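Removed: one protein chain of the complex. Kept in place: all other protein chains.
Here is subunit A:
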Amino acid sequence: MTSAEVHLEQVSKVYDDSPVLQNIDLHLAPGEFTCLLGASGCGKSTLLNLVAGLELPTHGTVLAPGRPALMFQDHALLPWLTAGRNVELALRFAGVDRSAWRTRAAELPRMVHLSEAYDKRIHQLSGGMRQRVALARALAQESKVLLMDEPFAALDAITRDLLHGELTRIWEERKLTVLFVTHNVREAVRLGGRVILLSSRPGRIARSWEVDIPHPRRIEDADVTTLTREITASLHQEIIRHACT
């Protein structure tokens, strides 16, 4: 229990007498990449908000080190700043010494292949580039825990595939603990070391899979496809269960 980087015990969240999450027990080991999967209304984003400290649980305990970095589906970058200034602002908020901003802010976009975009404004960047700047900004927080709320859902397949590769590389290099929320089963299997399926209304952990497929993985790999089918069948069962209630 103490070895976990993120630790949720018997966590429930209720909005207006309506339970959204119920009795969630989740422990993320340091350096673990966990994907959280579920249909609409399963409370995936609520769970992420609880770990990020944006909301408090109604019951139970959430323990996460410091302030976890959070990446959104909508990049949430500041459009009046350049890509580099967005990263610099995160460094400033993280309490990094002013003299180190420029060097660090140049280093991080380089990590996501965006050195040339440093002085560009957000509207001049493509969707994929914006998400990479958002990733660089999240990395600027120097948190060991990275929370990702469907960050690639709005991207086209080619860009998404590229970003899957980038994210995997950065996760391995930085030994981050990642909690990645998605509704895309294939994406979860492509990225995660563990895939957790949440049931809906209220959200509960329905099932969990360890993904033993070695990296680098490709979206079209046979092993990825096989496990995707199995998880998709379970997800469908969860959805069908609601048709009967």
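By our rule, a residue touches a chain if its C-beta (ideal position, glycine included) is under 8 Å from a C-beta of that chain, and two chains touch if they have at least 3 such contacts; residues count from 1.
Basically, contacts and distances are computed from a predicted model.
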item: Complex member absent from the view - protein name from UniProt, among "Na+/H+ antiporter subunit A", "Cytochrome c oxidase subunit 1", "2-oxoglutarate ferredoxin oxidoreductase subunit alpha" or "NitT/TauT family transport system permease protein"; value: "NitT/TauT family transport system permease protein"
item: Among A:12, A:141 or A:177, residue touching the chain not depicted; value: A:141
item: Which of A:58, A:159, A:184 or A:232 contacts the chain that the document leaves out; value: A:159
item: Residues from subunit A at the interface with the omitted partner, ascending; value: 52-54, 67-70, 72, 74, 76, 78-80, 89-90, 92-95, 113-114, 116-117, 120-129, 137, 141, 158-159, 162, 165-166, 169
